[in-house]
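Below is one structure. I have some questions about it.
Some chains have been omitted; the remaining ones sit where they do in the full complex.
Letters A and B name the chains as they come in the text, with residue numbers starting at 1 for each one.
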Amino acid sequence: MLHTKTKNFEGPLDLLLSLIEQRQLDVTTIALAEVTEQFLQYIKQVEDLDPTTLADYLAIAAKLLVIKSKAILPSLEIEPEEEEAGVDLESKLILYKQFKEASKLLKLFDNKREQSWTRLVTFDEKINFYPDPSVSAKELHGAILHILSDLKELDNLPKAKIKEAFSIQEKINHLQSTLSKQIETKLSDLLKSAKNKDEVIVTFLALLELIKQEIFSAEQETLFAEVVIKKLKI
Amino acid sequence: MSNQNFKSIIESLLFVSSKPLKIKDLCKLLEKTPEEVKPALEELIADKKNAGVVVLDNNGEYQLATNSANSTIVKNFLNAELREKLTDATVEVLGIIAYRQPISKAEIEAIRGVNSQYSLRHLLIRGIIEKTPNPSDARSFLYQTTTEFLQHLGLTSMKDLPEFEKLVEQIKLPDASQLARDDSQPRPAPAAEPETNAETNPALRIKEDKEKYNHDPNEKK
């Protein structure tokens, strides 16, 4: 699953870095804006990305969208915090690139295949027995219960995450069906029903895709007005 | 006791110990202060640097091991396999831990931008990294490299790796001068009234989920 399509990328920053480097750009907000489309394209391809990882990609996608929006619409005004998203992502990416360099170095050492071994002292013949007087059957029972609770947590983890995942394709279908019942809708209404941040992002990505394919249009009368979404193709 | 004697005793103790020894273990056994033990230990490390048996120094934990230059013949003798190569994911996590240790899972994931639970688990099982209590949060852990890390990569000490600053000197973080560049490109105008528009562009109110990196219910010991 995951590996068939993402094996070349160790996460969203890795993908982003490689998109920028493919174009031989420096890591800047301009470069980030330029590769936003490709980044989103990539996320769309990997619908089967495991949910935890998908959420990580979406978090970066959200930042890219802010950067891209600002690049296209310089007059667009956004919260100062988001204003910083560009610089923030830029530094994040450069820091990531630095550690990428560190891992390349470790890989070099690993590839030399020069390793060392320690020795092991064991009593093969049990000439000695030195128990710990405080370790009783009760202690061992306690240790096992502890391990079992850890194991349970590990098992439950992926299932819990799956519940929170939203597929972009599902969202596209949902939006299309919403707009087949009404002529237009407001962006704020679409986002109001979102249960959490991930769903907001997915809704936004789905909308962008529909607008790009000219299935929907988005209009904003004045600068601070509501964004109105309309269906173009009938 | 002379330095010579210290060296000899330290070597004997490292030889019979079934796990790495810390300076403080050695001090206790020798009934000496770190100031007395350290020079002898450092001399021992230097003496043995090119011998068949070297002293691994893992941030103040010491262990004897074969010289990695003899890797192939020792491996063949033990009828063992060389340790499995690191995957791209694990080596990325390891690069961060090696240079930022001890470091939390949340910090690793913030740098990588992706969940790293499985890579961490893999590295823990292989013994290349270990958990250590987090002094600032009793419920969570920090990760650090082990002597097994040194053995795997054929190092004797973290000092065999170049300093991080040196390693990344070509990769600079953005500074003010870099940010004010290229006016021909559409640059975002500075937000004139930043506080007034929160309601108008709800779609743009997507904030980074900072919680995500600060809180990790799955962190276990």
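Here is the rule we go by: contacts are C-beta pairs under 8 Å (C-beta built on N, C-alpha and C of every residue); 3 or more make two chains touch, one makes a residue touch a chain.
Source: prediction; values computed, not measured.
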Counts per chain label over the entire file, given a single displayed copy of each: A x1, B x2
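In the analysis below, only the chains that are shown with their structure count from here on.
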Whole-Å separation of chain centres (CA-atom averages), subunit A against subunit B: 25
Partner subunit A, residues of subunit B touching it in the complex: 15-18, 54, 56, 63-69, 71, 74-75, 78, 80, 82-83, 85-86, 88-89, 91-92, 94-96, 98-99, 111-115, 117, 147, 150-155, 161-162, 164, 167-168, 171-174, 178-179, 181-182, 185-209, 212, 218, 220-221
Contact set on subunit A toward subunit B in their complex: 10-14, 27-30, 52-53, 56, 59-60, 62-63, 65-66, 69-72, 74-83, 85-88, 90-92, 94-107, 109-121, 150, 153-154, 157, 187-188, 191, 197, 200-201, 204, 207, 223-227
